[in-house]
Every structure is written in structure tokens, then in C-alpha cells.
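Working notes for the structure below.
A single protein chain has been omitted from the complex, and every remaining protein chain is retained in its original position.
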Amino acid sequence: MTLAEILASLFPDGHAVSVADGLVSGDGPFGTGRLAVIGIDANTPLGVEGAARLSRHVLDVLRRGGGTPILVAIDSDSQRMSRRDELLGLNEYLAHLAKALLLADASGHPTVGLVYGHTAAGAFIATALATRVLVGLPGAHPSVMDLPSVARVTKLPLERLEAMAKDTPVFAPGLDNMVQTGAVQAVLDPGQPLGPQITALIDAMPESDTRDALGRSRAGRPVAQEIAAQVVRDASLA
Amino acid sequence: MTDPGAASWYEASARARLDGLLDAGTFREFIGPEQRRMSPHLPLFDLPRAFDDGMIVGAGRLDGQAVLVAAQEGRFMGGAFGEVHGAKLVGLLRAALARKPAAVLILFDTGGVRLQEANAGETAIAEVMRAIAQVRAAGVPVIGLIGGRAGCYGGGGLIAGTCSRLAVSEGGRISVSGPEVIETNKGAEEFDSRDRALVWRTMGGKHRRLTGGADAFVDDTVAAFRAAALRLIGTAPAFDLATLEAEQARLETRIARFGDCRDGTEIWARLGANDPAAIPAMTTAEFDALLTQLGETTHDAR
């Protein structure tokens, strides 16, 4: 689905969401209130300016209060890779955006991530992965790094990586693999209106972070939950 | 016996850093190496595993106060986040919510996500950031200490930006894309990763301290990091809307003020440093004097 199709499906009566320089912001009528939307469109890389603009929108929603839910719709590149962005401290801008989303969620504004295109690395962590519940649409392709780059770094032949990727979800790019590791909770049905699907997600939001439990039951992250739980147990005895 | 506090943080192993950082003999490790909870994934790549997966977590005392600690071993797989590595830090932060220690200390030494376990590493980083937000909101400071050979890159840089306070040494580098990554993707004219001086001016400890990306600049010794950790615990900002509004303003101001600068030295000059070219060679004492003279580098907006 394109962003326009997503917005039309979410807001059949119209909306006030706009896109500028690949950055998405605005809101629309949703249930008895509004749904705020921020995001990144058209495979745009996320640099210091973009991150600061998105975090400002999130803080605006938070300041207004009222428990308005926030949808984070993502079709991005990775973080913008440049000397200038790092000189200005890109890690702080990306972390700040993630913190704004985490604080909003903790303050009664449910946050839902929606990956509908590409996303990768730092841009992924700062946006969609910083929401309480992350879902995808068919055709989305989140990745940490593409396989040719993995081949370069690991010095393994690309053909071998492609073969391994078939039954090893832990390292290969793609929506299905992020579902199996538990990062993506579910894949939405583009044939049905998105509004009710998002409402159902908000109504059934888990209290705590259940991504490692999902990763275990889906076999994409076999040991993470058990390791974290053992640390908690050991700490309670220390 | 040599004084462990005098040892170089940069050269020390993660275990040696913890030994010297905490009160002597107080460290208790969770999931120690004898449990052999190694990566289930590295054998697929014919890569050797480490007993602790490059992440050591546990409890100890810092000047008598109970703290929880996590230390990354930057020499094993570049300190990168894999499934077990990341899950140990997630567990430690969840334990902090229950135990309310005086602080959680994270000894960063990481290149980011371990590509062989990329999806697990990336997800773990997201879990860590959510857990840090919860721990901070519960009133427990999370302090990052950065001065290892792998630096603090990729998702490690984002986690660092989520902490309450950061101490960094000359050897510490904080950034998202590392010099090699930028050069590989954008070419050597964008970033020549072999130009070490450029790396320090762009993402090194002094630059981060001068521009507000870190809260303390320390000598490269275990004792100096210990002293900084103690000092920073007492000054941790709250995690609330006021703090994030202040950070928003701080970060927007930085773009407006320095967004057209090409080099760290231009930024330092605009901050008011009389001789920016002299900053990289300054001792910690000289650098601290400069910070006092500039007088605007300390903030509660993180």
C-alpha cells in the first residue's frame, strides 16, 4: 500500500496529514477522537533535521494530552549517512525521537508502528521500533543490512548467505524475519479497512514488552526471553 | 600488585574495567561464564563463541551504593549486539525496575548490531531503549561510560543517547554511522576513515562533551571513570516532558547555530574557544578549564 492509500483507508472522511521533504505529520478523525500520524515516506533517509521535526510533532501531541494515539508510518531509508549528521550528533537526535515516542506511550498516548515500505538500522530503531506495538503491511521490507553488505562484512559468499537466510530468520532481511524475531507483532490485511485493525491493536496492547516472548514462540529468537528472565531471577537473589 | 584504578580503560578488558570500577570484591555476575550461555547462531557462520557472548552483567557496589552493571567486551565481535548479548542487558534493566538500585551503569564498547544475528540485535536494542525509559521514569539513573576501543556506534549510539548521563574519554567515540560505514556508502571524499584526527574532531570525546552529547570528559583510567560515575549519579535529570522539551530546544538550537559548520573546529570556535586547533591536544585539566570558561556546555536536557 502507498501512504495515500493507507491514509484513505484510515480516514475515509478525510484527514489533515501532510508530507513535506519525505516527512509525514498531521492527524485525522478516529473513533470518538483523533489519531495523530507521524512518519517517513518514499524511502527517505532520516537525518538531524528530520528527526528533530518528527520529535517536535510527538511532543506537541504529548503536550496537548487527551490520550491521542500516535501512528508511526514508515517507508524510510536508514539513518542519513554523512559527516555533517554525525558532526551534529545524530545519535542524540535519533535517541530523542525514540524517547519522545516512549514517553508519549508511557503517558497514555498509545503508539503503533506501521512499516509499509523499507526501513533500516538507526532510522528503524528511532521510529517504528520505538512504538509499543509494531505491525507491517505485505510487501514491507525492513532490514538491518542488505545481504550483499552482510556478505562484504562477514566475507561469506552471497549464495551461501542466501541459502542460510531461508531457514535462519535471525539475520536475514525482510518482514517475515522481523515477525519471527518478535519485533513485528502482526501483518495487517490491506484488503480490509485499516482503522478497525489499528483500533483492535490499541485495545489489545500488551502492558509489558512482549517482543522476546513472541520471538521465542515464533522460533526467530530462541533464547532471548529465557536469558533476560534468568538475569531478573539471578538479580532478585543477589 | 599494580593499582587497578590507574589502568587504561581503553586497554582494559570488560572484566578488568568492572573490577576496577566497583568497590573491591563486590561484583556478582549474573549468568557467569561457567553457565556457557553462548550464541546459538555463531556456529552457523563458523565463528568462535565467547562464554559471556561479550556482555557481562551483574550487581556490585560503588562507594557503598548498590548498583547494577553491564559491560561490553569490544574485542569480541566488536562488542556487537547479538541475541544473548542484548538479552542480558534487557534482563538487567528489567531487574533494575524491581530492585531500584542507586544506578545502572552501562560500560559501552560496541560497533552496533552483530550482523550474523542482525534482527535479534536490532530488536534487543529497541527493547533496551524502552527498558531504559522505564527505569529512568522510575527514578533510577542510567549512566553510560564510553572509552573502549570499539567506541559506541550504531544502535549503541542510540542507547547512549537514551541514558541519563554519559562520561566519555579521549578514546571514546559516539556516533551512529561509523567512519568506515560512511566511507563505504558515500565515498572517501565524504569521510576519509583513515584520517584519525578527523574522526576525533567529528565524533570523539572532546567534541561530544563540548557540544552537549556527553556530560563529563575524563582521563583514560579506570579510576577517572569511577569518579565520574559517582558524580553523575547525583545529577541525573528526570525522564519527563519538561526534560524532553528542553532537549528538543537544545537540539534545534544546535542545528540553527552549527548546521553550516564543516568541521568540529568551526563549532568550537563559535562556542567561544579562542584557539580551537589546540583543543585535541589539551590535557583533561586544560579541557576542564576551557569548559568552565565557555560555561554553557552543561545541561539537564537529556
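Labels A and B are assigned to the chains in the order they are written; within every chain, residues are numbered from 1.
What we mean here is this: a residue touches a chain if its C-beta (ideal position, glycine included) is under 8 Å from a C-beta of that chain, and two chains touch if they have at least 3 such contacts.
Criterion: contacts and distances are computed from a predicted model.
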Chain not displayed: protein name in its UniProt record ("Malonate decarboxylase acyl carrier protein", "ABC transporter permease", "NADH dehydrogenase subunit L" or "Lysine 2,3-aminomutase"): "Malonate decarboxylase acyl carrier protein"
Touching partners, among the displayed chains, of the absent chain: B
Contacts of chain B with the absent chain, listed as residue ranges: 13, 15, 32-34, 36, 43, 46-51, 73, 75-76
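Everything below uses one rule, namely that only the chains that are shown with their structure count from here on.
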Whole-Å gap between the CA centroids of chain A and chain B: 24
Of chain A, residues touching chain B in the complex: 48-49, 52, 55-56, 59, 62-63, 79, 81-96, 98-100, 102-103, 106-107, 121-122, 124-126, 129-130, 143-145, 150, 152-154, 156, 164, 168-173, 177-178, 180-183, 209, 211-212, 215, 220-225, 227-232, 234-236, 238
In the complex, chain B residues that touch chain A: 28, 30-31, 37, 40-41, 44-45, 57-59, 68, 83-84, 86-88, 90-92, 94-95, 98-99, 113, 115-127, 129-131, 133-134, 137, 154-155, 157-162, 174-177, 181-182, 184-186, 190-191, 202-203, 207-208, 211-213, 239-241, 244-245, 247-248, 251-252, 254-255, 258-259, 261-264, 267, 302
